[in-house]
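See structure below.
Removed: one protein chain of the complex. Kept in place: all other protein chains.
Let's look at subunit A:
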Amino acid sequence: MDEYDEMFRTEDDYDQQFADELEVLAEMEFDTAPPTKRSEFRKQKDDSFQKADRPFKSQSQAEPVRSLGQSEVMSEMCDREDLEQLMADEPITPQAKRSRQDVAKKLFHVSQDGDITPPSSPEEFHQLPSNRAQPVLAALDLSGFADIQESPRRVTSKKCCALKRPPPEGGYISVTDQRGNRVYLRETDDLRGKAVDPSALRSSHNALGLLAVPIEVLREQMEERRHRQVVEESQRLTEILNSQVDEVFGELDDGIREEEDDKEKGESSRLWVDQFSPRHYTELLSDDFTNRCLLKWLKLWDEVVFGRERKPRPPPAERPIPSKNSANQGQGRFNSFSQGQGRFSSANRSQGNFNQANQKFKTKSQITEEILEADLDQYKRPKYKVALLSGPPGLGKTTLAHIIAKHAGYNVVEINASDDRSAELFQKRIDTATQMKSVLGANEKPNCLIIDEIDGAPAAAINILLATLNRKDGHGADSGAESGAELLKKKKKKKESVLLRPIICICNDLYVPALRPLRQQAFLLNFPQTQPARLAQRLAEISRAQGMKADTGTLMALCEKTDNDIRSCINTLQFLHGRGQRQLDVRSVQSMKIGLKDQNKGLFHLWQEIFQLPRIKRKRVGEELEEGLKEGGGAQRLQHILHLASSSGEYDKLTQGLYDNFLLMRVKDPSLGGVCEALDWLGFSDSLSQTMLQGQNFSLMRYLPFPPVAFHFLFAHTHVPRINYPSSQYEALTKTAASRNSLAAMLSDVPACIRTRISEISLSLDILSLLLDIICPKLRPVNPQLFSAREKQQLSDLINTMISYNLSYRQDRTVDGQYVYVLEPRVEAVVCYPGLPPRRQLTYQAKQTISREMEQERLRRADTLMLLRNQHREEQPKVVTSSVKAVTSSVKNHQQRLENILRNTVVEIRPEVDFFGRVVARKEKPRMLSATGELCVEDAMGTAVGNSDVWFRFNEGVSNAVRRNVYIRELL
């Protein structure tokens, strides 16, 4: 009788073990214990109200209900009246006095047996069967239990012997015939058992085992659930009735009712996670060491924030009560030690702020002391201004931060992912939180900023945080001298003041790139897993408080299932509670779909799981997991892999990994059937994803986790598989891209007339391989000048081909210093396959010849092209080699040159001026000389040279001495 336990909020294992005895006991107890509370006041009411006439009473009852608009309640109320009347039917007169206690008891009794069909009252039995039954059914229908309620009745009406009176114990159903004769049908347990029987007979041997829970169990559960629902519904009705009664019967019991109301409201609106979240430091579930560290760190701020002198060590009162956690100390110690190690290495890496390098093997407490007892900086702040909590979700990081901050006397200001965290706003909020203080209201405490979910914040925001941390006060020295309390006042004056408030950051993933700079400046605290035993204990408390029945094994299973995620556990509990499940057992926890986190386990882990059979788990006391695995092993495995695969989400990579590895497994099928099947699955997944991507039809996504399951059943083995990272696809992709690129490079410079005829495909399929053969003719290793006409023709053909297909030889130097000619672009790789005989290569010399000839041919072509283009113009020399300079042919070289010289040397006749700028009359003598007919020396030289064919000028460089125009065509 679960409902009793719920009612009294008493539940323990004892109950379960001795369920039968308790049942009987409870039955006996029933009449006395529970209603007494109510009955007392009711009795008082009875005296006063019972004498009032009925119509008035019913009127007054009906009205408030109508105003509520709940027809359901209305009908129930009518039922209640009927019941009352029924109860009063022995003395037949409707006004007969009857103790309220009995009525209430009767009500309870009837409703608890799952039958709410109203017994007809004697005075209106004509209408009742039609009139009264319907509203009730409708009311039940609303909650969806109409047909459920019917089933037990049908069963019982078949076989029960009718009783004239209600049976003293056990459930019964009252039946009234048309004439108003009433009989009572006893409900017996074995009947119900029989109804379930056929399903139980169905053996699980021939079942496919695709369900996580065998069908029989499911059926059983369904039956149970139905029963429970009916019971619950009746209980609900009873409650409503009671409340109605209470409402009518006045205010005496106000206090009690309010309390109940509160509780009910709380249950319906609040999450248990909030409701049962720890309120005090001692209630925290997370690891003690972590808690203590954070608290210590926060206490370091006391000096600057509160102006308190720092105590040598934190007061012992702040330590959690050891007796409560004594069981977990050992484990906790280990965890925190490893955590301390991690902390150590990171500190070492960052700046070596603390001289722990030589204290590697200190105990964890010493290390923590080192960190936490380190000197304060000039502003009396701790070395690390920020604490960074990290750990998987649901371990209580946020709760811890809040509680500790409150505990240390701060007012918590939280920024989380739901806030806008763009750089400016972030800055603003940080400044507000760290520099302001609320002056109005009760919480005149300094703020402590908690930045939740910082791993999702943009890098800009984190940089702002860092800038805030590293802010240096202009008057650092004197403000450092001042006490913290004075600082508090002072900092408001300046905008850019130093950070004087603690900041706690919380993240899930410590290694997000954006957090990298912060990591080095933060006091890192890694959250270890919550102890399952502790968690289970808390869960047990909660479930007890909420009237759920669950034993420790079940709760442990729940913890295991959720990976010790407190939030998830409690939410799951509440969900089950909300669905009306009052009893938890291991099986239901195992088969539950909720409460499962999207675990993001690594792909390697996933592949491992797929290719490895699950090992037999070690048995835990009080756990039926073992049984479950043996019984429906296939189904369990299927569900497991399916869940893993679907939670990973990286189907593409996952499938690729399966593909790359499945042939390496120890496959024991000589007929290759499994391999074929696996490949068919792969093909299926491929076409699935293709369809998905093309049609944007992502509803097909749900089928993608099935190939891994198939692989598991095909290839799973007890051995530990060696998994390689799937790189083949990527390698193939890059290789393909490389060969495509070289083909494209080749095609890009092919002349248009050939380009139209070849495409990439034809190149790779037909042309290239043969082309490379064609450009490797046998050439005599002699100077090309000595080639016969035929050979020359062959060579020129070859060069033509190479040029038109954009191939050339380029001299390259190998690593060992040898010079080789390589074909450019490197298309040889595109047609070269490993394992085939290598292509015949030309000798270095032949390649050199070809390369040189090609160079010449290119020049020649360029030359002819130029000539063609400039045909109409005068022939113009081309700049080709460095030794030949461009000179116009019209004017002779030397003349040109000489003209220049002459121009330079021509004496400029300028009137001479004296010091004061007056023109000086020159002496007549030199002019006379020139006038005599002899030319001046320079003039004479110029003309003389200009007239001769050959000229020589001393000291002007050899190459320039004699010049002549040379054309490329003459050189080649």
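In the analysis below, contacts are C-beta pairs under 8 Å (C-beta built on N, C-alpha and C of every residue); 3 or more make two chains touch, one makes a residue touch a chain; residues count from 1.
The rule we apply is simple: contacts and distances are computed from a predicted model.
K.L.:
Between "SKP1-like protein", "alpha-L-fucosidase", "Replication factor C subunit 3" or "DNA primase large subunit", which matches the UniProt record of the unshown chain?
P.N.:
Answer from the record: the omitted chain is "Replication factor C subunit 3".
K.L.:
Just one of A:736, A:811, A:845 or A:870 touches the chain that is missing; which is it?
P.N.:
A:736
K.L.:
In the full complex, which of A:239, A:274, A:650 or A:766 touches the chain missing from this view?
P.N.:
From the options A:239, A:274, A:650 or A:766, the contact with the absent chain belongs to A:766.
K.L.:
Among A:470, A:690, A:843 or A:864, exactly one should touch the missing chain; which is it?
P.N.:
Residue touching the chain left out of view: A:690.
K.L.:
Can you work out which residue in A:273, A:610 or A:682 touches the chain that's missing from view?
P.N.:
A:682
K.L.:
Since one chain has been left out of the picture, which residues of subunit A touch it in the full complex?
P.N.:
Residues of subunit A in touch with the missing chain: 659, 663-664, 667, 670-673, 675-676, 679-680, 682-683, 686-687, 689-691, 728-729, 731-732, 735-736, 739-740, 743, 748, 752-757, 759-762, 764-767, 769-771, 773-774, 776-778, 797-798, 800-801, 804-805, 830-836.
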